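For this depiction, one protein chain was excluded, whereas all remaining protein chains were kept in their positions.
Chain nomenclature is as follows: A, B and C, assigned in order of appearance, with residue numbering initiated at 1 for each chain independently.
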Amino acid sequence: MKALVYHGPGKKIWEEKPKPTIKEQTDAVVKILKTTICGTDLHIMKGDLPEVTDGRIIGHEGVGIIDEVGSAVSNFKKGDHVIISCITSCGKCEYCKKAMYSHCEKGGWILGYLIDGCQAEYVRIPYADNSLYPIPAGADEEALVMLSDILPTGFECGVLNGKVSPGDTIAIVGSGPIGMAALLTSQFYSPANIIMIDQDDNRLAVSKTFGATHTINSAKEDAVEKIMSLTNGKGVDTAIEAVGATATFELCEEIVAAGGHIANIGVHGKSVTLHMETLWSRNITITTRLVDASTTPMLFKTVQSGKLEPKKLITHHFKLDEIVKAYDTFGNAAKEKALKVILTS
Amino acid sequence: MKALVYHGPGKKIWEEKPKPTIKEQTDAVVKILKTTICGTDLHIMKGDLPEVTDGRIIGHEGVGIIDEVGSAVSNFKKGDHVIISCITSCGKCEYCKKAMYSHCEKGGWILGYLIDGCQAEYVRIPYADNSLYPIPAGADEEALVMLSDILPTGFECGVLNGKVSPGDTIAIVGSGPIGMAALLTSQFYSPANIIMIDQDDNRLAVSKTFGATHTINSAKEDAVEKIMSLTNGKGVDTAIEAVGATATFELCEEIVAAGGHIANIGVHGKSVTLHMETLWSRNITITTRLVDASTTPMLFKTVQSGKLEPKKLITHHFKLDEIVKAYDTFGNAAKEKALKVILTS
Amino acid sequence: MKALVYHGPGKKIWEEKPKPTIKEQTDAVVKILKTTICGTDLHIMKGDLPEVTDGRIIGHEGVGIIDEVGSAVSNFKKGDHVIISCITSCGKCEYCKKAMYSHCEKGGWILGYLIDGCQAEYVRIPYADNSLYPIPAGADEEALVMLSDILPTGFECGVLNGKVSPGDTIAIVGSGPIGMAALLTSQFYSPANIIMIDQDDNRLAVSKTFGATHTINSAKEDAVEKIMSLTNGKGVDTAIEAVGATATFELCEEIVAAGGHIANIGVHGKSVTLHMETLWSRNITITTRLVDASTTPMLFKTVQSGKLEPKKLITHHFKLDEIVKAYDTFGNAAKEKALKVILTS
Partner (left out) sequence: MKALVYHGPGKKIWEEKPKPTIKEQTDAVVKILKTTICGTDLHIMKGDLPEVTDGRIIGHEGVGIIDEVGSAVSNFKKGDHVIISCITSCGKCEYCKKAMYSHCEKGGWILGYLIDGCQAEYVRIPYADNSLYPIPAGADEEALVMLSDILPTGFECGVLNGKVSPGDTIAIVGSGPIGMAALLTSQFYSPANIIMIDQDDNRLAVSKTFGATHTINSAKEDAVEKIMSLTNGKGVDTAIEAVGATATFELCEEIVAAGGHIANIGVHGKSVTLHMETLWSRNITITTRLVDASTTPMLFKTVQSGKLEPKKLITHHFKLDEIVKAYDTFGNAAKEKALKVILTS
């Protein structure tokens, strides 16, 4: 089969690889129908995640058709259409039993990272019964690719951890795909005001069409000042960090109201300064989370009922074998006005 | 009347001051029966809180007898015995309505800070109906002094925010009075293991008699290593910071388990380094809180039923007019083996 | 002034009464701008609530202008526009401190019941600081009348107690004003399916325009069978009882899924049969609640931001002095296709 293979920093090739086979009786092999590229994949390609070794097939998102199942797989059979979760869950360990699949003792995030992934014609999925979700006939499979990772991530790490509630004023710092995912799913809870902060006017304009009530271009305006002005000097009930940088995290510290929440989604490469000299008495909560993808079934219901429209996140389409070109587009997201790209086999 | 008055850094005098009177119809004047000294009072005396001005009467804890009430006070009358809350609550503002009294628009922590306090023969208590609690006949009033501040602080900021649960393993960093208050009240929730960390062997030994299951002298042992060894490499479910220093906060970051909680109690004068490069994916929660003293009525019930023994925290007794001497003892807590001192009028 | 006065079962007169005055320093006198009629008022008029005595002015909803305040009122002054809460809260008792205002030791529901109410030119509001909410200039005051009672009731007793969550399937039994209030506010939490059950086709048709995804006329269809068919035999996540009758409560017992919630809003005059022989093992929760109106400030934010449109509930308008005619219309709600009526002074 063909697959996108990492060959060290800066080198990725769409090349022939052996089709995966069942290794454990809890495995399934899935034929990829549609997949996408994650910001994390860009980091891998740059060499930022040294755990990823030469020869690894990248990608942790997608929908597909079951090609083969191991003898212990009972929820799926050949021919079933499935959403692939970015998180592998054994269903048996202490963490899985509390739905904290991200820290599964035998799984967690391994796909396209420590084991071969989804940017390929076929992928082997360990613990298939707990790591795949069924797609009924007639569902919009392109939309469901967004349930592999980006929507659960924005929702779990940003919205749920941030305890977004009706009537709240929230700020989302960063309007890339993950900030947009938080923006879409935050509306499940009817906040009164959603303030989107970014340095890209195009993305801010898009965020308005996605439901943002206010936007701030932090390259041009003083974000803290504007937020204090919008909130009567109190700050926001929830500040969602969707970038993974020092400055954006520290901005969240400045804009969170007393009694409020900072919900981190961003992947950080460096420490940040936590201003405990002011925050100690402010009754705030700061949360971190690697997505558990435990809400994928719930998100599926909101998609089926039309409460959530994942396709808003999809800006570009490619054939699967055009994936290198797709990386170029996704890698120049600002210029290309790209959010998520869909690759179809 | 006599009162302890702050006259700038390093200068405090037990001196004559006018007896307070009712200024607002929601005020009460309380005759102090018993009061105590808080670590924060030591900071005030050093000049660390510049908001405290020359002439201020210090102190925010105590029990007393109602001497006079304003015309709008309905819960109390002259002669009633009361616990004085360290936090003043108007009962009418947005924050009071959500029991976040610490941020009351007209109150919060003001006693012995922005208005005259309890280390005096009489004190004026604003919003008396919402800032005092009744003491029934026969209660142990000395024990109840601990409900003004130290026990709600340890409980709310450490135990409740830290979500201590049955079977958990928790660590409390700092075994001064506030760490001890967290230690006593954490046992409401039956954690399996309570690890006390300090650099004072005497305090650690005392903590064992208060219910700690393990102690670590971090001056002599590698606390991180020992905790990882005790927890099978996982870390603690809850790490309670009860010091207010950079090193102790960062120790909490190192020992918290995936999915765990860091609950800050300490008053911090400086920022800390938050290691988001490791914590971003650990599903942790960090909380800060200025005590709301909203749990004082609940703590009262646990004292009355014998579930909580506040008197364990009391190590020294003085007459109220010996308060300068009491400050010396409390200020040399390690040497004097002092936790809380009681001053009786 | 003029007021609607109850003179025993079946007798109500719009007649001259003395204008109320400040009795306690925490009182306010409010000039009524707009008021409405509640289903409970119909019960009072029939004599179903014997606590209501001859001569009582009825009504517990409305917006108005502060005419006079007692000396201890600090949040409001003459001329302020206010929402009147149906629930009086002293702000000082054990119940008020936990935001369970419905059981306030000195308040709760007393307005237009145990003390004179809002269907009058003026009304005296005890504990004004905690029982009134400010209306900013420019707000739509007619819409805000719905925040006195009906929307908090539907939201608190039905939606919050019923733990409505994104993706859920819920049923609301009864599509009168209170069921409609639950319908509107349930959408704060983005349930996937909202099934409205009633015996009035007009109301069911209206509910569709308010956001119901399915309707069942239980006079014509087997509601249990239809719900089981819609839910794959599982039942609903939340069943909201918005009638107050034996049959409708027992319908909720039949349609609730394992792990689900029955949230009662209805006022019941009789006991119901609880089928513990089937429910004991179904992991369900049943809740009851007298509205606390603790969410009025939050609901206000959702109205101001356009997330909630209370005016959808208003079907008829009258002058305040046409109130007897308004009762006729509201009392023939089915025929008149009435939900809420607005009376303007």
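To be clear about the criterion, a residue touches a chain if its C-beta (ideal position, glycine included) is under 8 Å from a C-beta of that chain, and two chains touch if they have at least 3 such contacts.
It should be emphasised that the depicted structure is a prediction, and the values quoted were computed from it without experimental measurement.
Contact with the omitted chain, checked across C:199, C:287, C:315 or C:344, is made by C:287.
Considering the whole complex, the residue from C:264, C:302 or C:329 that touches the absent chain is C:264. Screening C:13, C:219, C:276 or C:334 against the full complex identifies C:276 as the residue touching the chain left out. Looking at chain A, the residues touching the absent chain are 25-26, 71-72, 74-75, 91-92, 94, 96-99, 129-130, 294, 297.
With the whole complex as reference, residues 95, 98, 100, 102-103, 244, 249, 258-259, 264, 266-277, 279-290, 292 of chain C touch the missing chain.
Although one chain is not displayed, chain B still touches it through residues 165-168, 187-190, 192-193, 213, 298-302, 304-305, 307.
In the analysis below, only the chains that are shown with their structure count from here on.
Note on chain placement: the centre of chain B and the centre of chain C lie 42 Å apart, centres being C-alpha means. Here the CA centre of chain A is 41 Å from the CA centre of chain C.
Chain A has no residue in contact with two or more other chains.
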